[in-house]
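Some chains have been omitted; the remaining ones sit where they do in the full complex.
So that you can tell them apart, the chains are marked A, B and C in the order they are listed, and the count of residues begins at 1 in each.
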Amino acid sequence: MIKAGIVGGTGYTGVELLRLLSVHTHVEVVAVTSRVESGRAVADLFPSLRGHIDIAFSEPDTAVLHGCDVVFFATPNGIAMQSTPELLQAGVRVIDLAADFRIQDQALWEEWYGMSHSCPELLPRAVYGLPEIHRQKIASANLVANPGCYPTATILGFLPLLEAGVVDAGSLIADCKSGASGAGRGASVAALLAECGESFKAYGVSGHRHLPEIRQVLGWTIGELPGLTFTPHLLPMIRGILATLYARLGSEGVDLQQLYEARYADEPFVDVLPPGSLPETRSVRGTNRCQIAVHQPRGESTVVVLSVIDNLVKGAAGQAVQNMNLMFGLSETSGLDSVALSP
Amino acid sequence: MIKAGIVGGTGYTGVELLRLLSVHTHVEVVAVTSRVESGRAVADLFPSLRGHIDIAFSEPDTAVLHGCDVVFFATPNGIAMQSTPELLQAGVRVIDLAADFRIQDQALWEEWYGMSHSCPELLPRAVYGLPEIHRQKIASANLVANPGCYPTATILGFLPLLEAGVVDAGSLIADCKSGASGAGRGASVAALLAECGESFKAYGVSGHRHLPEIRQVLGWTIGELPGLTFTPHLLPMIRGILATLYARLGSEGVDLQQLYEARYADEPFVDVLPPGSLPETRSVRGTNRCQIAVHQPRGESTVVVLSVIDNLVKGAAGQAVQNMNLMFGLSETSGLDSVALSP
Amino acid sequence: MIKAGIVGGTGYTGVELLRLLSVHTHVEVVAVTSRVESGRAVADLFPSLRGHIDIAFSEPDTAVLHGCDVVFFATPNGIAMQSTPELLQAGVRVIDLAADFRIQDQALWEEWYGMSHSCPELLPRAVYGLPEIHRQKIASANLVANPGCYPTATILGFLPLLEAGVVDAGSLIADCKSGASGAGRGASVAALLAECGESFKAYGVSGHRHLPEIRQVLGWTIGELPGLTFTPHLLPMIRGILATLYARLGSEGVDLQQLYEARYADEPFVDVLPPGSLPETRSVRGTNRCQIAVHQPRGESTVVVLSVIDNLVKGAAGQAVQNMNLMFGLSETSGLDSVALSP
């Protein structure tokens, strides 16, 4: 059994990790830390976990975490980097669900996240944990930067086009929509049901932290940073992201459907839908799946890609488990084979 | 023009008052106070008010408020009582949308609200502002305690039965459901869309502050405190209350439909629906109306009353405007004649 | 492997059965019938099932169904009774998720369901499939009537009180609230998002088909039909039922918490929450669990029981799988051990 610790278990990515790990046959959750809730039974805060998780929240305790095989950070940005060096030194593998190790360029990270990085020397060792591009690297990594939710949906959607070089990489548009769980479980006015229910808006139009992350990863594919306009929106619902992606075809006669099917033929969690499909977020709710449809409306030169994920699963905790599976040589789908809850 | 001031204009009852007063032809809003937002244009915080409210939030300023004809308190409990005495002395009429003056019994109030009352001498002068029972008193009042949202729906639903003495007043049950705006606009985890969306629960089962308020008012009718079990629930939506009320008939042969229609025949804001009706909260959304249906399922001895209001209008700001209309001799429906926004 | 057939697989109970059975390690789904969708891949209609269910809808075909070990009817009322006799004769076990065999009294059934029963001779053989009262009978049954959703939540909530004889069985009140999936997947105006979203109402106040079912089952416990007022309501959400139950204590000094904990101590799917708990429907979303809290507000004589289920799982498909497990001697929890999807 893999001994897993979760630092910061009171947020949505934390409770989602607990949901997935509690039924994972190869994992034992030995610690869930929270300064605020220390001493309280986890299942008291999250009654959905009654009978599945029997431990209490504990203070972040070096000794206990050092005894883990893997530690997940489900913390705000800037926390994981504080204790990751010593955990790695103690031989513990680390998966950070926050953004501390997602951006390889330290200066860029510090610009967007507004703080100094406390262990930039680890950035080259951190593997960006998108298995669809880094499966081998993840398998041998000690430190995995779990991708952001928007980046996961967006990158998987654009990837086949960019790898094949069939679109203009200078004018990409990602119009993305996310459920409110993406804002986290912190108290805030903006995320109240009475504020964001029955309404819809864009946010972060002038610049969102996931923009440099998406550009960086797509840039690895094409060898230079793509031009990207990224507009996130807040949906009046809890889970799910739909990325509606636009790119201009540079080549004619490309069989887009075939391109996508071939690229993801062996991917257990990327499901290319039949031609003409219109993916719905509910069809992947609670699962680690990304469903993608590619359209070329009216045969014109603009490609429209529709990519859906559950932001808390493939966009966070599920992808973290997928990464853990790879890091420990387990079946990649272990613990991730449930069916979406639809309706 | 009546000069109106609003203390605490950043919450939901505040912005709802602004919505109603901004189109009220006899009222000019001269001050909206907020310590936190002081100096910021009201319409900047609430873009729905652009072009309707052109002033900025101001510091609570004695001079400005003393120049008002009426001051509305849309504040947390315990604030209005601090400045009401001097406002009354300055000849300003006061309508408190919070609970400071709702309970006549000081000790009971202090028990439920967990603080000392700073001006108990005003309690006998405060009129409980439910026009359907206190129309005359309100007209001559200087200080009106605007009723709570659950009490409004519940009292109007039970009133005909208790006034007529046809039910057992010792075993009343009020199973009430409210939209999330009732929790206010303060930052909180429990009211996040991701917490209370797509879910449903009861709360306050062991005791809710509206229980003594309902019992007090119903008690005025029957001369003693009724026995009441009150269970509030949180609906995954924004506006609206449905009170499902149960009482056991003590008499036979009562024409309940006729009883309700007669009681509310002259009430501009209580609409008794035809026999067999099933009121929906959306049918009163945005309006000051209470729609009521009375049922006697299968002719048995339990009466079921269904009473719907918009918690922010008849349950708060609209009733406050109705009270203001009465206090200033205006038509009772002035500024309150809009049609519900349905769907 | 148990060969299972599903008749009427296009509704919500059908797709939910497919979700559960597709990952059940002892079951193979060999047929899913639908006249309308015959020939269409199941996963084409329900993309959530892609990769999990690879067969197509088929015409209801006697031969195929006769080759099954068990057939589930996820059909409208009145369909299962048409082919159940011959299926039983062919040695196939039948679980009806509709109401055809729920009411033992033929005349009563025909009154409430408005049709003649085509095989009343089977009613005595049909076992009402609530394992918490009929575990042994179900294990040896060939024909199981899967309980209604409201009855499941309501009966489990009232049962300990009635079995212990501590409340007045003549004045029970069940104020129940259900998500919109309970209305089924048929086209209807009333169930449109634009009709029942952001709104709330009661329905069926004058009489709902689940009333006689609840009374029948509770009646088995106390030896006579209880007096029950049952008010269903429609929640603006998809899944979940909360039953708020009221009963008057006839005895003093009863330890209600202990009563409930003792009654359900060995039940794998009934979870009695700690004193003071307020169950939320989301905490059982997607699971076969019923979470119950019992309250005695302010020590008065009215007991308030809060009982939550997922109407499509413990209220339909999950309970059907639980019944199947019992009928085939499998572990009762087989295929039903997932964790609730919360948030």
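Some points to look at:
By definition in this document, a contact is a pair of C-beta atoms (placed from the backbone, for glycine too) under 8 Å apart; a residue touches a chain by one contact, two chains touch by 3 or more.
As the structure is a computational prediction, the values presented were derived from the model and not from experiment.
Within the whole complex of this structure, the shared sequence is present as 4 copies, and 3 of these are drawn in position.
The rule we apply is simple: only the chains that are shown with their structure count from here on.
By C-beta pair count, the most extensively touching chains are B-C.
When each chain is reduced to the mean of its CA atoms, the one lying nearest the mean of all protein CA atoms is C.
Homomeric contact subunit A/subunit B is classed as same-residue, with over half of its interface positions used by both copies. Subunit B and subunit C have centres, each the mean of its CA atoms, that are 39 Å apart. If you average the Cα atoms of subunit A and of subunit C, the two centres end up 36 Å apart.
Rounded to whole angstrom, the centroid-to-centroid distance between subunit A and subunit B, based on C-alpha atoms, equals 45 Å. Each of the following residues of subunit C touches two or more other chains: 197-198, 238-239, 279-280, 282, 285, 342-343. Residue ranges of subunit B in contact with subunit A, taken from their complex: 12, 179-181, 183, 185-189, 191-198, 236-238.
Taken together, the subunit C residues at the contact with subunit B in this complex read 171, 173, 175, 177, 179, 194-195, 197-203, 205-207, 227, 229, 231, 233, 235-240, 242, 244, 246, 248, 276, 278-282, 285, 295, 297-298, 300, 302, 304, 306, 308, 342-343. For subunit A in complex with subunit C, the residues that touch the partner chain are 12, 15, 19, 22-23, 44, 46-52, 181, 197-198, 238-239, 271, 273-274, 277, 279-280, 282-286, 291, 337-343.
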